[in-house]
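With one protein chain removed, the remaining protein chains of the complex are shown where they sit.
On to chain A.
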Amino acid sequence: MEGHSTYQPQGKVARWFESRLPIMGLLHSSAVAYPTPKNLNYLWTFGAILTFMLGCQIVSGIVLAMHYTAYAPVSFARVEHIMRDVSYGWLIRYIHANGASMFFIAVYIHMFRGMYYGSYKAPREVLWILGVIIYLLMMATAFMGYVLPWGQMSFWGATVITNLFSAIPGIGETIVQWLWGGYSVGDPTLNRFFSLHYLLPFMIAGVVVLHIWALHHVGQNNPDGLDVKSVAKDTVPFTPYATIKDIFAMVVFLLFFSWFIFYIPNYLGHSDNYIPANPLATPAHIVPEWYFLPFYAILRSIPDKLGGVLAMFGAIAVLAFLPWLDTSKVRSARYRPLFRQFFWIFAVVSVGLGYLGSQPAEGGYVIASRILTAYYFIHFLVILPLLGLFERPKPLPASIADAVLARGAKGATAPHAKA
């Protein structure tokens, strides 16, 4: 699927260099000539948005690290030093703190897009699994980053999450002490989390390279879920078509991001994290960051500690098996009427789990969490495998070009189909 590189080095130096390291040709074939399906909609711009967000987090994070100190007695004050005394420190920290949330908003849209259009199906299984690995690394990075300001939620969130590992029979306690570097969350924990928080984004960047490599090898999926039959008829070159669309979408996303940075910078945070960490005072409700809430709800819905931990990690692990759990040969939900309904139910259930994760684990909330947790797993383990066997998909167009033509013909009646 890689576009055959049409790159012709201009000039003597470029030719000399290209014959020794063909990096310009690589860039040209993957970012200029790369054929991209012409029917992609704006949901396909989130890959570029995510790449931008990773860069944004790394750059703002490196600047923050220049002013931050990972030492329990001073870390809270150091963050306030950034907010008050460092030139535009407030800007950089609000970019970084809200950037984490934007990163997750974008990744959730990206993942749900992949689920809706069946982007995980052959030949994109490895591409999808690499994505799941990136998601896991993102969660680890975000969790450890939230600990660094050393506020109350930092401390108690770290305590709750690291304690999960104590559920492992036999060696759980040992693992937790090893994670902590002591007998409770403390300065050694903070230091190693800082170190890992700095390391993991570069690991993410590495897996992102693999993710993009796999993508460019198998080619992009598209809203019709069809394979590219003819590069000339079904695709357009990445530049200028995808580039300009991605840049436009990115700037619109930046508008959304800026709303948070400049006007509601603390909306997504918890007020308790402006109270310095205090091991002797437990907050009334320990709540993780919003992007963990669905998994937190799953964790708390199981009455058994080990069971809860297994369910929580299972809820993430099941994503990696999605390419084989979905038995349908048809990729896009556009041609799968039943799957489309179940997809939206699943989306609502995921949001519902998120809401329940933010509520105290009592009464009706627990019952609702259990029902939704059960449904979450039923969706993957029962509904998806069976749907592929019983569902009668709509007839597929012969090619992407045909699908585009067909939609163009009835464009006036179905304006939403136009990207």
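The rule is short, and it goes like this: contacts are C-beta pairs under 8 Å (C-beta built on N, C-alpha and C of every residue); 3 or more make two chains touch, one makes a residue touch a chain; residues count from 1.
The definition used in the following text is that contacts and distances are computed from a predicted model.
Its UniProt record calls the unshown chain "Cytochrome c1", which is the correct pick from "Cytochrome c1", "Aminomethyltransferase", "Methionine import ATP-binding protein MetN" or "Sulfate adenylyltransferase subunit 2". Annotation: of A:L27, A:A122, A:I244 or A:V382, A:I244 touches the absent chain (contact as defined above). Only one residue from A:W16, A:Y71, A:Y267 or A:W324 touches the chain missing from this view: A:Y267.
Residues of chain A in touch with the missing chain: 38-40, 77, 80, 83-84, 90-91, 94, 236, 240-241, 244-245, 247-248, 251-252, 254-255, 258, 261-267, 271-272, 274-275, 284, 337, 340-341, 344-345, 347-348, 351-352, 355-356, 359, 364-365, 368, 404-405, 408, 416, 418-419.
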